[in-house]
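With one protein chain removed, the remaining protein chains of the complex are shown where they sit.
And now, chain A:
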């Protein structure tokens, strides 16, 4: 590949098993590091997050900082009127459809965003833009089954998902990570299907890796769950594991995993 010959100049402190090179000298010799942060981030914005931008994030500290920088994230802001800013979207659906696999979407704090049956089929990361999860609200109105439906691995962080009727998060497949969120459902639901998390995954795809369990499942950490008939409804083989609860003054924080019982 002709790219191979050009590679040495651009990999300042990077080890590759394929080339079996010993680590090269000082990173400043590579001409690409003469570019300023803005130009490098502009270059990284042309790369798809998985796998290319992830690869660049492993090269050195500076590239990791730039490749994961919030300036490369997509933003959802209800006040966006025109398409002048390519990375800003007025609602979550348009941001999700425009996102590339592995992108991060930052949802602006304040008010509530409409989330009705949004299907997410690619790995994404949704982050709330406020200090607390309460400041960014995703509202699922009556008539929708769920706010977000996940068919791929995703991560939610610092968000509030409120479903008036129906479930907040519908997990079909992949690994769903919920960190520091708030899930709110109807307090006394008549419909027994009104649960914050509903998982229909079967857990048949179990990938063994040095990290640990990597099959389909849901990992919840430091999340408040309010309302609903029960916290998790699973129609597949998955079950609640390792449930921990911490009681704060006004609310309960949960940590649990929904996995295939081994």
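Definition applied: a residue touches a chain if its C-beta (ideal position, glycine included) is under 8 Å from a C-beta of that chain, and two chains touch if they have at least 3 such contacts; residues count from 1.
Throughout what follows, contacts and distances are computed from a predicted model.
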Protein name as given in UniProt for the chain not displayed, "Phosphatidylinositol glycan anchor biosynthesis, class S", "Proteasome subunit beta", "RT24 protein" or "SKP1-like protein 1A isoform X1": "SKP1-like protein 1A isoform X1"
Touch criterion as defined above, residue of A:127, A:140, A:161 or A:240 at the omitted chain: A:127
Hidden partner interface residues of chain A, rising order: 3, 6-7, 9-10, 15-18, 31-32, 34-36, 38-39, 42-52, 54-58, 64-65, 68-70, 101-102, 104, 123, 125, 127, 153-155, 157, 174-175, 177, 179, 207, 209-211, 214
